[in-house]
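Structure record follows, encoded as structure tokens.
Note that one protein chain of the assembly has been removed; the remaining protein chains are unaltered in position.
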Amino acid sequence: MNTFGHLFRVTTFGESHGPAIGCVIDGCPPGIAISAEEFAHDLDRRATGKTRHTSARREADEVEILSGVYEGVTTGTPIALLVRNTDQRSKDYSAIARQFRPGHADYAYWHKYGLRDPRGGGRSSARETTMRVAAAVIAKKWLAERHGVTVRGCMTHIGDVVPRGHDWSAVEDNPFFWPCAAQVPELESYMDALRKSGDSVGAKLVAVADGVPPGWGEPVYGKLDGELAAAMMSINAVKGVEIGDGFASVAQKGTQHRDVMTPGGFLSNHAGGVLGGISTGQQVVVSVAFKPTSSLRLAVEGVDVDGNVVDIVTTGRHDPCVGIRATPICEAMLALVLMDQALRHRAQCGDVGAVSPRIPG
Amino acid sequence: MNTFGHLFRVTTFGESHGPAIGCVIDGCPPGIAISAEEFAHDLDRRATGKTRHTSARREADEVEILSGVYEGVTTGTPIALLVRNTDQRSKDYSAIARQFRPGHADYAYWHKYGLRDPRGGGRSSARETTMRVAAAVIAKKWLAERHGVTVRGCMTHIGDVVPRGHDWSAVEDNPFFWPCAAQVPELESYMDALRKSGDSVGAKLVAVADGVPPGWGEPVYGKLDGELAAAMMSINAVKGVEIGDGFASVAQKGTQHRDVMTPGGFLSNHAGGVLGGISTGQQVVVSVAFKPTSSLRLAVEGVDVDGNVVDIVTTGRHDPCVGIRATPICEAMLALVLMDQALRHRAQCGDVGAVSPRIPG
Amino acid sequence: MNTFGHLFRVTTFGESHGPAIGCVIDGCPPGIAISAEEFAHDLDRRATGKTRHTSARREADEVEILSGVYEGVTTGTPIALLVRNTDQRSKDYSAIARQFRPGHADYAYWHKYGLRDPRGGGRSSARETTMRVAAAVIAKKWLAERHGVTVRGCMTHIGDVVPRGHDWSAVEDNPFFWPCAAQVPELESYMDALRKSGDSVGAKLVAVADGVPPGWGEPVYGKLDGELAAAMMSINAVKGVEIGDGFASVAQKGTQHRDVMTPGGFLSNHAGGVLGGISTGQQVVVSVAFKPTSSLRLAVEGVDVDGNVVDIVTTGRHDPCVGIRATPICEAMLALVLMDQALRHRAQCGDVGAVSPRIPG
Partner (left out) sequence: MNTFGHLFRVTTFGESHGPAIGCVIDGCPPGIAISAEEFAHDLDRRATGKTRHTSARREADEVEILSGVYEGVTTGTPIALLVRNTDQRSKDYSAIARQFRPGHADYAYWHKYGLRDPRGGGRSSARETTMRVAAAVIAKKWLAERHGVTVRGCMTHIGDVVPRGHDWSAVEDNPFFWPCAAQVPELESYMDALRKSGDSVGAKLVAVADGVPPGWGEPVYGKLDGELAAAMMSINAVKGVEIGDGFASVAQKGTQHRDVMTPGGFLSNHAGGVLGGISTGQQVVVSVAFKPTSSLRLAVEGVDVDGNVVDIVTTGRHDPCVGIRATPICEAMLALVLMDQALRHRAQCGDVGAVSPRIPG
């Protein structure tokens, strides 16, 4: 339930405003060089408070390696990573604890467990995704070193704004993971206006993996695309997942959609790098839809634990577009799925050399 | 890999043109009345050859119950179901066995396993979904009897055609699972023209569950929506999954999307019945995108196992729109997910009575 | 629950007197040559009715391969094996269905499931172990071909009779899997007298694997010895499991027990080939205790479903020593565990060449 993956298994724990969050990575191959410092880059990309366009919480997010690493190298035993919650305040949650906020997990948790931890969303907070990003740092490293696989992502929609161009090199140079540098000032105005209005907006992003060899994926219930769908949908606020052309395939003809293979390479990639649930050697492409943040300072009618109507206003600062900082999270989930699939593939089929013919992606 | 579910576990086996297909259902509650005849209705809905609009294969699909049922009642031990492939022909597959068809799993299977079963697509054929539908017959029955949960589905796109109205009562009276009776003649012409052209088209459908109590779903890696995404994406030809408003959420504002709760009920269902990965008591709504069939009698360039260019023409009759008969399959996966979640929920939280307040869906 | 193994997964199904028993093997490496005939040898070794010393049931036990094998070679997809129960009689079970036999699973199944299948013990019959033996035929083949691992077993106690000598070559030449040929006539008299008396007796056997490389086993909850213990204890009538010296270790001194390593080899094998839950490269040795059969024609007091005292007499013929024909079953479980561990090991650690120094076993 709180473990992701079958052979590269990541178990996360921790509540948003509890003492700490963390994870245990089990099944990691031995011999990967890793240090606590290497987690900083991706955690920082994910972190809130980076700019005025994401929420203000200052999380130090110092990763402590508790086990599984000896003399800077993974040993094959479980790797435990710990991040203390420095922002943990002794706030009074008694009021909020009795209210169910529309669009939040409050009511569902209440009915599931018969009680809930109201501190900052508790377990249902996106704070949990910190540990996915941390765990994926190790996965990314192994994938790159062992298989030459790289993973990256960028936004493709913020509300109804879409990129006018697509330049991967622009993505890391703006706070929106936006692939069109020229559009950034416009987006800043858009976000400022949105924040001022008190409202929020949805978003869409794409995550891609290059260098994935053909053959990864476990038919029929551990298919690469099936696992990706589960992985992405498990992220807070996600409402949709597409592989390759996704919903655009609905209106396509078969002659359009099928990707022609030639000895020189595939001529297109409508499939998004997956056929029959197995990678084809093409770029793996997954798109993800995020709903708009439900925590708004615009009041809304809700219900309390006694069944009474209450007026709910969410105080504190919240992202007006949660999808933005989800880019590193989606990359992380893509990496975790690929890592797990790689290990599962070699379990059954071994570290066999490439089968011929290998068609360029 | 070939097992679906955690506690209500369905393991399927069998190739399209092998001796038989079947499944083993493990973890089924004892005491459910079931007979071999009860599988016929849903298998028939899924079966090909029903009308001229789906492919011509005549599958008898007689289900034999091999175990787990005594005197017409499930005993709690594994239930094995078997369907012989009556359509199994001693055809010569030597030609096709050396070619990789664009848009098919051939090339990916070849690279995964180093060999492949070319008979009718082997394991990658949609024939496998027969057993999902069969297993779900038992799940549907338990869900209905024990929790009053019902599951149904209909098409919402065939290519670029969309329903002009939505009437659930029309769905079962036409070969397209189409919710608008008036449109059926038009669709028949559309499909006839498509078949004549030799091309195919994508599709989209929706599956819904009514009566799901709040509290089902296992955060954070066994969430109800995550499991649904995996379940749907594991079906042949699926390229996208949405929960509730799905990708439409991208352009929505937070004030639009969040579903207001009142003591008298939720005022909308943009969330599709899931918040924080847990059911809310509203209708569970999942939409699925299907790519157009890749098997076309229109020739396409491909590659063979020696790396040579070959011209590929798929003979035999194939569905020009595979999405259509996927309706019972998506219903089945929805039922299997809910059944599994119901058991997982009561494992951890027990068969507790409803917590207050319970808001109408 | 009815699946054994993590990566080489065997799911069995079927009741003793239902229509059929079978299994699905998932995760099997592709490329293993296998035919239906290859199952006959081990199934015959396990089969009842071979001699007058085991029960009289004549089971044909013809294995049908339903999937996962194409042109005589495993394809990597799930392998389903089916054995029809030819001995299935339309007997009247109404009397026995209302009684709980001492030493049997009747009462426990009744309380677990609220009902039970009384036909020949239903799911709790040792008939189920047929499919373990069948599945292990494939595992043994892969282990031998890929790693040079061989598995064998023999009896070490029948009641209080112990072998006077130990000669592996004698084991397959007598109906008792007994390693001392000279003792066989004596054992035959012993068993004849036992059968005549209507009573039964316990047994102990040892199963060993040669050629297991160092490094198999998954600490700390998937250790090789832990998995072996679970595997053996899951066999009907087993009451104890030992690795290496087992319970004899209790009275040993540390200086006695620890196996000295020299560059020329280990000087002893008290550990039974496992240290820290991982194979050492020595012979893997596991011993198993079987209780005496509980089905006796000597009457015993029991209870019926109404809570009344009843006199229970088991009719039909039953093994007076169930442990005897458990030899191939224990070998099978040993092979299944090793196969699974081999795949798990290479998932995490790869198909790495031998690390130095490698000490002879």
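Each chain gets a letter, A, B and C, in the order it is written, and its residues are counted from 1.
By definition in this document, a contact is a pair of C-beta atoms (placed from the backbone, for glycine too) under 8 Å apart; a residue touches a chain by one contact, two chains touch by 3 or more.
Model, not experiment: these values are computed from the prediction.
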Touching the absent chain when the full complex is considered, from C:76, C:179 or C:215: C:215
Omitted-chain contact residue, chosen from A:68, A:244 or A:361: A:68
Chain C residues touching the omitted chain (full complex): 1-4, 12, 100, 102-105, 107-114, 123-124, 128, 157, 159-160, 199-204, 213-223, 225-234, 236, 238-247, 249-263, 270-272, 274-281, 289-294, 296, 298, 300-303, 305-309, 320, 323, 344-345, 349, 352, 354-359
Chain A, residues in touch with the chain not shown (by the definition above): 1-3, 9, 11-15, 18-22, 24, 26-27, 30-31, 64-68, 70, 73, 75-80, 82, 112-117, 119, 122-123
Interface with the undisplayed chain - residues on chain B: 7, 27-30, 76-77, 219, 343-344, 346-351
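Heads up, the rule we're going with is that only the chains that are shown with their structure count from here on.
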Angle, in degrees to the nearest 5, of the Cα rotation that carries chain A onto chain B: 180
Interchain centroid distance [CA atoms averaged], chain A/chain C, Å: 45
Cα-centroid distance, chain A relative to chain B, in whole angstrom: 26
Centre-to-centre distance between chain C and chain B (centres being mean Cα positions), rounded to whole Å: 39
Touching two or more other chains - residues of chain C: 27, 30, 76-77
